[in-house]
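Up next is subunit A:
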Amino acid sequence: MTDGMALLGPALGLSAILFSIGVAGVLLRRNVIVLFVCIELMLNAVNLSFVALAQLHGASGQVMVFFVMTVAAAEAAVGLAIILAIFRHHQSVDLQNINLLRG
Partner candidate 1 sequence: MTAFLDSIGYGQWILHALVVLPLLGVVPVLLGPEASAKRTALLVTSLELILSLGLWWALDPGRGTLQLVSNTPWIPGWGISYRVGIDGISLVMVLLTTLLMPISVLGSWRYITRQERGFYALMLALLTGLVGVFIALDLFVFYIFFEIMLIPMYFIIGIWGGPNRLYAAIKFFIYTMAGSLLMLVAIVVLVWRVQAVTGYLSFSYDHLLTNAGAVGPLAPWLFAAFAVAFAIKVPIFPFHTWLPDAHVEAPTAGSVLLAAVMLKIGTYGFLRFAVPFFPQVALSPTVSRIVVVLAVIGIVYGALVAMVQPDIKKLVAYSSVSHLGFVMLGIWGGTVQSVQGSLMIMISHGISTGALFLLIGMIYERRHTREIADYGGIARVVPVFSLIFTVVVLSSIGLPGLNGFVGEFLVLLGSFSAYPLATVIATTGVIFAAAYLLWALQRMIYNRLDKPENERLSDLNGRELALMTPLLIGIVWLGLYPEPVLRRMEPATRRYLQLTQPGAAAPVAAAGPTIEVRP
Partner candidate 2 sequence: MIASRWVWLAVALPLAGFLVNGALALRRAPATRAVSIVGPGVLLAAFAVSIGVFAGLLGRPPHEPHIVTLWPWMTAGALRIDLAFQVDQLSAVMLLVVTGVGSLIHLFSVGYMREDPGYARYFAYLNLFVVFMLVLVLGANFPVLFIGWEGVGLCSYLLIGFWFTEEANANAGKKAFIMNRIGDFGVLVAMFFLWRELGTLNFAEIAARAPGALEQGGTIVTLITLFIFLGCTGKSAQIPLYTWLPDAMAGPTPVSALIHAATMVTAGVYLVVRTNVLFAMAPLSSAVVAGIGALTAIFAATIALRQYDIKKVLAYSTVSQLGYMFLAVGSAAFAGGIFHLATHAFFKALLFLGAGSVIHAMHHAYHATHSHEDAQDMRNMGGLREHMPVTFWLMAIATLAIAGIPPLSGFFSKDEILASAFARGAEMPIYYVYYALGVLAALLTAFYMARLMTMTFLGPNRTGDEERRHLHEAPWIMTGPLLVLGILSAIGGVINLPAFVGGRHALESWLEPVTAAGAAFARVELPHGTTELLLVGGAVLVGVVGLVLGYRATLGRRVATAREAPEEAGLARVLNRKYYVDEIYDAAVVRPVVWLSRVVLWKGVDQGLVDGAAVNGTAKLSRGLGWLGSRVQTGQVGLYVVLFLVGALWILRAVIR
């Protein structure tokens, strides 16, 4: 128990760093694939904090990780399909060119 508690701080710190890297990637990169990877990074950063905090609050955090992973998998499937479709249409995966939703 105490071992686990000792690791809580570093784990949350790592999670925060990973999440920030993910956010920065989403904000700064133009390539959709990279963007996609960054989103995965953020999800996994959250997963890490879930697992870490499960030490404190019980197993529900770990259960939640499975949910997130399932969603991430589904998202990967749909997201990659969309990216593929966009690539076929635009011959590019640069975000600058993808603005179909412009009002």
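Inclusion criterion for the candidates: all candidates are chains of the complex that A comes from, given by their letters.
Heads up, the rule we're going with is that a residue touches a chain if its C-beta (ideal position, glycine included) is under 8 Å from a C-beta of that chain, and two chains touch if they have at least 3 such contacts; residues count from 1.
Owing to the predicted nature of the structure, the values given are computational and were not obtained by experimental measurement.
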Task: Result, touching chain for subunit A in the complex among 1 or 2 - done: 2
Task: Parts of subunit A lying in touch with candidate 2, wherever the complex brings them together - done: 23, 26-27, 30, 35, 95-96, 98-103
